[in-house]
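Quick one: the structure is below, questions incoming.
Yeah, one chain of the complex is gone here, protein chain that is, but the others are all in their spots.
Just so it is clear, A and B label the chains in written order, and each chain counts residues from 1 on its own.
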Amino acid sequence: MDLNALTECLVSASCMVTQVTSGFIIGMLLFLVAVGLTLIFGVMKIVNFTHGAFYMLGAYFAMTVFQFTNSYGLALLGAAVGACVIGVIVERLFMQRVYGGNVLMQLLVCYALVLILDDLVRIVWGPEFKAMGMPDAFRVPPLFIMGGVVPPFYLFLIAAALAMAIILGLAIARTRFGKTIRAAAHNPAMVSVLGINTGLLFTGVFALGCLLAGLAGGLAAPVRSLTPGMGFSILIESFIVTVIGGMGSILGALVGAVLLGLIRTFGALGFPLFTEALMYLAMAVVLIVKPSGLFGREAA
Amino acid sequence: MMRPAFRDALLGLTGFLVLAALPLVFVSSALIDFVIRCAALGLFATSLNLLVGYGGMVSFGHGLFFGMGAYSFGIIMQRTGMPIPLAILLSLGVAALVALVVGAICVRLKEIYFAFVTLAFQMLVHSMIIAWVPVTGGDQGLRGGIPRPPFLGINLADQKQLYLFAAALLIIGLLAMRHIVSSPFGYTLRMIRDNPVRAGFLGIDVYRTRLTAFVLAGMFASLGGVIMSLFVSGAYPEFAFWTMSGEAVFIVMLGGTVAFLGPMVGTVLLLLLNDFVTRVAEHHGLVLGIVILIFALGLRKGLLDFVMDWIEARRTRRGAASLVPAPSPERIAT
Partner (left out) sequence: MSKPSSSKPSSSSINRRGFLAAGAVAAGTVSMPWVAGAQAKTIKVGMPTILSGRVAQLGTSSRNAAQMEVEKVNAAGGLAGRPIELVIRDSKGQPQEAARVARELVNSDGCEILIDAEASTGAFAVHEVARDLGVLCIHTNSETSSLTADPKLRLPNAFRCARQGIHDSAVGGTYAAEIANARNLTRWATCSPDYAYGRDTTAEFVMYLKRFAPKVEVISEGWPKIFQPDYTETITKLLQAKPQALYSCLWGGDLTSFIDQASIYALFSQMQFYAVNMADYTALTVVKNLPAGIHSGNRYVKTFPATPQNAAWGDAYRAKYGEYPTNWAWQNGVVINFLAAAAKKADSADGKKLADALRGLKIDSPLGADGTITMRAEDQTIVGYAIGWGTTIAKEPYVPEMKSTPWQRIFELEAEWKKEKGFA
């Protein structure tokens, strides 16, 4: 334990700027994955254990597109669209068969799909770890804000993820698709009675979730090493986020993700050996105090 | 009440005799190893099914107790050299105590929340095992082998005797769990699974029943862990990792949750699949994944449950056929 370092940081502006932004960096990527997870759970009532695989696919697609086009914009597009397309295929072929079924059976199908997707990545891209490399535009010295260090790429990353969060929030609140999603989350039977094609709606929600996860993968690709199975750790953390924030709540996912990011960065200062355990502890505490999560609706 | 218990005991004894005779017929240390691993994982998976199948409590953190059993047994043997049976009992006691604490917090929670909190506790214990290096050996596990001093003329350092010992523990464990699920307690547990509110109205202490089941399941899981630690002569953090819980859930699903022996069937199936696929295929994830998909989407239930339902369906069809005249071919065609 190193509480001195933690208290020293809390009173220093430069340290606060650096740590808070790095908390946001971790948090915003996590949010993009977690929000898909929470949407899918909200509408289809299924815990999508394959979600990390789409993050992985996004990162690999981004790398490949970047290699051929040398454009990071196209790489991000490729990551999002690619993951989305695979998501539609997976949803149509497999996930649709397990909606509303036995929770354990859903889990088993997801587990199988993760094994398959990981191995397919291994066959296509090889078992060795890869790195995409930083796009030229971001290969610039970091900015200094109030003495804190902030790399421009991470500013872009936070901005992109925040923009997605806002667009998503508006879309859910204002558009017809968004209203249907909210209605379906609230009362699925009613939605189908109203003549809405739930099959199409489910595919749409799943695809949206995969698109966001793929985008997160694309955003992470320049700084994280790419390996088959890389989706796993972010999946676990996203679960913690959704559980803390409340399953099905978008705002919860945002707050939970940022909270987790801050726990990581400040935890690293104060409790360098127990950063991981702190996350689980946070989850356990939230679940015991408020089992439905910070922003969850129904009481459990 | 006496009859089924007697029948189970007879079946258990037969099972043990068959297992005991097995090495006489097939002289193979690989077969012996296989059965020992089946005993360890089989007890573990069946104990999970006490919660999943009979209690309706899907735990994602059951590996915690498997690891607990392996570690407490290994540490006791390495540090004290107490007789093995005593060490096993003590390990079960430790697991029961931990299960009591974890269960007291968890069993109130519903479904997915129960699953996640059990997972969280498992990961907490896992990080404790990794961090508490002087006692647990950290991420390298308990090294240097677990001493196996002979007791009552049994020498577990000999693989054949370890085999018989593991087989005996498996049968005893299975019989005990069978007894539990067919006792009034087992019926109460199932009633709670099906309708906790109604059970509450009937004056059943839902919380206490669930907690008891949780503690019992934890103890049997730790017995599996003890066998595994004897087999590998060590204990590793992987035993208490979430993947271990995942494997047990997977086994239960593969074999079936309704039939008592479903998890046993699942264990044999998974181990065969694992050993065979890793042996012949470079991309075993792909192969394993496809096989699971076929099971999950094709059968839609565990193998033994599927078989039992199929036999049941055939029997009723036969019964129906003997009462009414056989349907004409045209009717079948339509």
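Here, a contact is a pair of C-beta atoms (placed from the backbone, for glycine too) under 8 Å apart; a residue touches a chain by one contact, two chains touch by 3 or more.
Being a predicted model, the structure only gives us computed values, none of them experimental.
Student: If the hidden chain were put back, which of B:D8, B:E238 or B:D309 would touch it?
Tutor: Residue touching the absent chain, from the options given: B:E238.
Student: Using the document's definition of touch, tell me which of A:A79, A:M230, A:V243 or A:A284 contacts the absent chain.
Tutor: Considering the complete complex, A:M230 is the one touching the chain left out.
Student: Which of these touches the unseen chain: B:F6, B:W132, B:Y187 or B:F276?
Tutor: Selected residue, touching the omitted chain: B:F276.
Student: In the complete complex, the non-displayed chain touches which residues of chain B?
Tutor: Residues touching the hidden chain, for chain B, are 26-31, 33-34, 37, 130, 133, 138-141, 143-145, 159, 228, 231-234, 236, 238-239, 272, 275-276, 278-280, 282, 284-285.
Student: May I ask you to list the residues on chain A that touch the chain which is not drawn?
Tutor: Looking at chain A, the ones touching the missing chain are residues 5, 9, 15, 18-19, 22-23, 25-26, 29, 122, 126-134, 138-139, 141-142, 149, 151-154, 220, 222-227, 229-230, 233-234, 264-265, 267-269, 272-273, 275-276.
Assume only the chains that are shown with their structure count from here on.
Student: Rounded to a whole Å, what is the gap between the Cα centroids of chain A and chain B?
Tutor: Comparing mean C-alpha positions, chain B is 34 Å from chain A.
Student: In the complex of these two chains, what residues of chain A are touching chain B?
Tutor: 47, 94, 97-98, 101-105, 107-109, 111-116, 118-120, 122-123, 236, 239, 243, 247, 273-274, 276-277, 280-281, 283-284, 287-288, 291-292, 300
Student: Tell me, which parts of chain B touch chain A in their complex?
Tutor: Interface residues on chain B, with respect to chain A: 52, 58, 105, 109-113, 116-117, 120-121, 123-124, 127-128, 131, 242, 246, 249-250, 252-254, 257, 283-286, 288-290, 292-293, 295-297, 300-301.
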